[in-house]
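Note that one protein chain is taken out, while the other chains of the complex remain in position.
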Amino acid sequence: MTFKVRFVNHYKRRRDIYNIYALLLLFVIISSILDKDFLTLRNLTNIFTTNVPFLIAAYAQTIVILIGGVDLSIGACISLVTCIMATIGTEGGWWSAMPGIFISFLVCAVLGFMKGILITKFGIQALIATLSISLIIGGFSLAILDKPGGNVSKEFSKPFSSDISLFIICTIIFILIWFMLNYTKFGKYIYAVGGNSLSAYSAGINVDVVKISGFILSGFLIALAGVVSAASMRSGDPTSGEPLTLKSLTASIIGGASFSGGKGYIECTFAGVIIFAIINNILNLLGVSTFYQYIAQGLLLIFAIAITSIQDK
Amino acid sequence: MSLKEKKSNIFANRNPNFFVYEILIIFLLISKLIVPSFLGIENISNILRQSAFLGIVAAGQTLVIITAGTDLSVSYLVTLGNVLSAQLLAGKDENIPVAFIGVALVGIIVGLINGMGIYFLKIPSLVMTLGMGSVLQGVVLIFTKGAPKGNASPAIRQLVSGNLLGPFPPVIFIWIMVSFIIIFLLKKTVFGRNVYSVGENPIASIRSGIPVGSTLVMVYIICGFLSAITGMLLVGYTGTSFLDAGTDYQMNSIAAVVMGGTLLSGGKGDYVGTIAGTIIICVLLSLLNIVNVPTYSRQIIRGIVILLILIVSGLQHKRR
Amino acid sequence: MAPIKLASRICMKTLEVKELTKYFGKNCVLNNVNITFLPGEIHAIVGENGAGKSTLLKILMGQFPFDGGSISYNNKKMIFRSPFDAKENSFGLVYQELTLIREMSVLDNLFLGSEYTKHGFISRKKQIEKFDFLKEKFQFDISHDEPVKNLSLSKQYLVEVLRVLMEDSEVIMFDETTSALDDDEAESLFDIIRMLKDSNKIIIFISHRLNEIFAISDKITVLKDGELVNTLFTDTLTHDSLIELMVGRTIKDIYPAKIKPRDEIDFSVEGLTTKDLSLQNISFDVRRGEIVGIAGLKGHGQNILLDCIAGIRKYDTGKIKLENHLIPRGNVRKAVKNGIFLVPEDRKTEALFLNHSVGRNLTISILNNRYLYKVINKKRETNFINDSVCEMNIKCSSYKNMVSELSGGNQQKVVLGKVLGTEPKVLLFNEPTRGIDVNTKQEIMMRIRTLSDEGVSVIIYSSDLLEIIGISNTVYTMYEGRITRKLTDEQINEIEIMQGIHSGGEMR
Partner (left out) sequence: MKNIKRILMVALILCIILLIGACGKSTKENDESLKDSKDSQDSGSNYVVGFCNYTVSNSWQTQMEAEFKYACERLIEEGVLSKYYITNADGDANKQISDFKDLMTKKCDAIIITAASASALSPVCEEAVDEGIVVVSFDSLVDTSEITGKVSCNDVEFGEIGAQFIADSIGGKGKIAMLDGIAGSTCSEGRTEGAMNIFNKYPDIEIVNQTNADWDYAKAKVVVEGLLNSGIELDAIWSQGGAMTQAAVDAFNEAGKSLIPMSGEASNGFLKVWKENLDNGFSSICPGYPTYISEVALEQAIRALNGETIEDLYVLPSGSIGDEDIDDYYNPELPDSYWVITHLTDEQVKEIFK
């Protein structure tokens, strides 16, 4: 096989990934032409670091979408975690935050388990099940903190909000998820269950267990997003996570994840998040009226999907 | 065929509406126990008025969900209808035709774009309407410059708050009319059949000679129209317009439809169930408002009740 | 095969099904079935649709529990709770429907559920080694990296088969695996099956194609309505005697006598060509009431041709004319309005609304194409449905039954009833009798024949040559997107057709 043929074959198989990064590149180029401040190290670092909770939430959403579901309670869960973090172990050193982290992870895992049970065992569709769950979680967040406040230990949040450590966290998380999806049985099962649950069942996979585990895993990521969010805000906020629900969904979809399940890549979701972030960033830098940002985001979403769906045809 | 499939089929054959109405009655009885005056004529009239707004939006949503889609842009369209009609009305009755046409047109155009994107560009409805919602949000803000203006005209106010026809405001009768039309459309017309068929199996629909494209587009147009009109009716309720007039209609309309036994996976369900779902939600909200408990417990109770209804009624069955 | 040889094997690992009984609700789908499967033997199970063949395999595979009797393998009682359980005990089933996951690669599909791991992580290297080993052994050409959705249907079935072979199962079952393959592909599958036979596996094989069964099996078990009719050695049976066992009576000829069509040309296709050359300059005429057969190997353009005529796909140049007026291309609705209707290959996904009632399925096309008013007249609709159910002989307790509850043959009748209601002028059939038992097949063939009597032109593509030969007035053979031969009357025989579909020989 010549190099060209091999490349074409490779491109065909990995088309989604290449396309989304081409789109990302396009956005970077347009943005850097539009504003000279865009392509500065400082700005690029900002784009990345201020969107870490968003990024991790989008990973969580992608995993849920991969198993053929959708999670509209991500935002509410993240708010809940920030509230927990801001009320437990608020003073003292690094280690004082540990109980909060532990409880957050535990709570999110339990919530993930509940969502999984509702969807698999009770057969309630993910959309409506997670919407209801998000109402309930929102209630609990308000019960813990009735308004933004509380305090996250400074010792703890310092390292969590520095650029380098955030970068390291993201890299580790990315590699872990990527490795999990590509090189473990569980990862393959996630794709299989989402792609065709009946086939997966007949291949001897316990579909329900995989789905529930997927929700639990996504729960862990949500907890992490919440912890990072709490650390960067140094406080809790019962409503702060709300916008992340639709944002994470949008980013996953821009990244090419399909609602029918079994299709999507973590590396594409990453690109989706960054594209989303760049749009906000460049519109801010240009000083465009905030009203137009809604329209830009809406059109981007439709635009990105239209391109991929036409290619799929 | 597997045992499981058979069971689910038997279950599906049973009229699901029966169950929703049972739950509605139980709900009303519980309300009566908690708040003795709950079933007074005035309160019923109030709840029905709330249901009318939600019910009209849910009517469009029902059609969309039967075609296996979901319309997330309804809430923004309600808001847009709200601010647009208030501005066009400017407090004068003679402006009603202009306002109605303007609002209806906007609803229809938005529905048309939604439907076209979903059918021709093959964009999943959730994504299309999500994006459209975001665009509409921007349009509302640009249109109002963030400061909504205008007022309801007396006739519109009478329509929603007046009591020309006994204790019930006329808007309830509009809802009843819409209900009849929707039920008639779904049950008795070829269009209704096509809606079900498109939701059940789009490929077979194309090959059976069903005008899939126009059916889908029509469904979204109806949904857009009804949502925008609800926005106009809301002006009669609020007297003026607000930037977040429609926010609640997104989740509530979907919840009402799903509770009413329509599957999100499409092809099944009807509006009769949705009516009960709508009233259940409005009763629940009203009840939670009256009972003096902290906001957080209200939210928790609301979520749990919706989940419980879904679980108990088992209206959804697993789809592979 | 000599019985002595068998006796010597009796001590080997045999699979015994004893008094197996299974109910679906009140329906008894298997009643006291006793079969013994021996290693190194290809055991075919035949019977009409709904005879319980697939159910039997699914029970053996642990997908369904059974209600009575026992299954023992190697003298041990077996109760499998899930397919996984069965797989652990070296049972393997090649399903009738594809069970691959389309978005995943061939390799991931092959090893799904039984991944090779190293330190808990998937070892791609080991998997590729195994894949190459299989590739060598069974001689096929598939790239392990390719997503399954990019493969042709027959390759997908091959992957399906490989999945089972890879397990080194001792009991290997094939549930109508060949129905989607053409003769060549089926033959290469048989080579693989013979190879398995030589390595002393138990092989259970279900097929509706009697030719195949005679070609490959050693023993045949006949099931009818969930009951065991008999188990016999293949060489003691003939086609006719087998059919007699299956349906309980002789069918002299499935295909009704041919009638000479009228002379006027009703429908014509001129120079159909697509850009990717999957169709090249296809031209033919169809007379009123003529039945035209299209023969060809899978993937030589027959599906595309039918899709183009029915308006499902677009062609780039050429014309299609019905009664001298042009049919617009790529528009299903216009085609249907003009009376051109396709009965598709895959009825479940392309023709039926499985969760809607029989009645709704029957009337949906008419409502859209013949009824002029938009409001449904309940009485007229019910009358039509009753007539249709009666006429098509659809077996259902009420027209309100879900179509998904019907058997394959009855589902096909629903599709046919739906199409006939619109009073078509040109009917296209893509594999009209795929997965349908002999009895229903005969009914459908009779129906097609009466239609042509009534002046409907029919175009049929089937991978079953006998069917084409049995019913067609004219046969066109296709090869690489071109029509290679036009055969009429006596020319329609296996040899001529085989020559046409296997060579790029010019049209005579």
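Each chain gets a letter, A, B and C, in the order it is written, and its residues are counted from 1.
Convention: contacts are C-beta pairs under 8 Å (C-beta built on N, C-alpha and C of every residue); 3 or more make two chains touch, one makes a residue touch a chain.
The structure displayed is predicted, hence computed values, not measured ones.
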From the touch rule at the top of the page, work out which displayed chains the omitted chain touches. A, B
Had the left-out chain been drawn, it would touch subunit B at residues 35-38, 40, 42-43, 46, 50, 116-117, 120-121, 141, 145-151, 161, 234, 237-245, 248, 285-286, 289-290, 292, 294-296, 298-299
Interface with the unshown chain - residue positions in subunit A: 30, 34-35, 37, 40, 42-43, 46-47, 50-51, 53-54, 86, 141-142, 145-151, 157, 161, 229, 232-235, 237-240, 242-244, 277, 280-293, 295-296, 299-300, 302-303, 306-307, 310
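Going forward, only the chains that are shown with their structure count from here on.
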So which chains count as neighbours of both subunit B and subunit C? A
Geometric centre distance via CA averages, subunit C-subunit A, whole Å: 44
Counting in whole Å, what is the centre-to-centre distance of subunit A and subunit B, each centre being its mean C-alpha position? 30
Residues of subunit C that contact two or more other chains, please. 63
In the complex with subunit C, residue positions of subunit A that touch it: 9, 12-13, 179, 182-185, 188-189, 191-192, 195-196, 198-206, 262-263
Could you pull out which subunit B residues touch subunit C in their complex? 1-3, 5-6, 9, 12-13, 188-191, 193-194, 196-197, 200-201, 203-211, 267-268
In the complex with subunit A, residue positions of subunit B that touch it: 70, 117, 121-124, 126-128, 130-139, 141-142, 146, 251, 254-255, 258, 263-265, 294-304, 306-307, 310-311, 314, 316-318, 320
